[in-house]
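One structure, as structure tokens, below. Some questions next.
Note that one protein chain is taken out, while the other chains of the complex remain in position.
For subunit A:
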Amino acid sequence: MTRKQRRMTIIGGSLAVLALAAGLVLNALRDSIVFFSTPTMVAEKHVAPGKRFRLGGLVQPGSLQRGDNLAVTFEVADGNAKLPVAYKGILPDLFREGQGVVAEGALDANGVFKADTVLAKHDETYMPKDVADALKKQGHWKDDYEAKPAATTAQGNPQGAVR
């Protein structure tokens, strides 16, 4: 094999691997991406039942109901709209009424969001960033969200301490 042929083999091989990777990525992008929505966006866009997405917002105070066998329902609100959510399982440690939440799942035929995951991710301010950004954009951001954990601390309120 000449030097040129050797080089061509290597370049050809590289291009083949790159093409393979590009093909895999494009294929995966078609159906493995999950979009983020707020209740308002869901109401405006008429998301089809069965289409998976992430729902973010605040847990409506007073809406949490526990059923049999770890079934829970609650409402996610963003100031303009509300969306009922059904979930079966254990809620994450940081799940609270009035706090931010991100759930992943799909709408059913009745317009209830069936969540299969309620995200345990959190940062120190107890507000998922996606939710915070969405709320800010819609003008419902209150600065005291950030101050809240500190305020709770100061009062020594054992919220969630005996649960």
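The rule we apply is simple: contacts are C-beta pairs under 8 Å (C-beta built on N, C-alpha and C of every residue); 3 or more make two chains touch, one makes a residue touch a chain; residues count from 1.
Keep this in mind: contacts and distances are computed from a predicted model.
Remark: of the listed names "Heme lyase CcmF/NrfE family subunit", "Phosphate transport system permease protein", "YCII-related domain-containing protein" or "NADH-quinone oxidoreductase subunit N", the one matching the undisplayed chain in UniProt is "Heme lyase CcmF/NrfE family subunit".
Listed for subunit A, the residues touching the missing chain in the whole complex are 1, 3, 6, 9-10, 13-14, 17-18, 20-21, 24-25, 27-29, 31-36, 54, 66, 69-70, 89-91, 93-94, 120-126, 128-130, 133-134, 149-150, 152-153, 156-163.
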